[in-house]
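A protein chain is absent from this complex, but the other protein chains hold their places.
Coming up: chain A.
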Amino acid sequence: MQDLIVEGTGSIPAIRADWEAGCVVMKGDSYPENAFELYQPVIDWIEAFLAREDRPLRLQLQLLYLNTSSIRAMMDMLDQLQGAFDDGRTVGVEWRYERENERVAELAEEFREDYTFPFDILAHD
């Protein structure tokens, strides 16, 4: 499976799914016109990785603003990870936020609710 790379713009995050590293990184704002079109390839990539590999999968997020359909897509991805975790796989999320932007951390905490896999919310300067 190939790596997945999406160039970020003002309205969509930069996305990089690295098969070798077992890592998906998403950075930026997300209010695309069509969230399904943007995130379905990411969801498919995660699905394929979980199906074909036994290695751990990490999701590294540095997202500032998400519109409603992006929130939905994000929860679909987190549900995928929860499913894999329930099957005994090693998965984890790292949500990074700028230290002065405490509200982003609060939102990440809202996302974290209900999930039992490792989900770290980390401040950076």
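Things worth noting here:
Basically, contacts are C-beta pairs under 8 Å (C-beta built on N, C-alpha and C of every residue); 3 or more make two chains touch, one makes a residue touch a chain; residues count from 1.
Keep this in mind: contacts and distances are computed from a predicted model.
Here one chain is missing from view; checked against "diguanylate cyclase", "RNA polymerase sigma-70 factor (ECF subfamily)", "Proline-rich protein" or "Quinohemoprotein amine dehydrogenase, beta subunit", UniProt names that protein "diguanylate cyclase".
Considering A:12, A:61 or A:107, the position touching the chain not shown turns out to be A:107 (whole complex). What chain A contributes to its contact with the hidden chain is residues 65-68, 71-72, 75, 103, 106-107, 110-111, 113-114.
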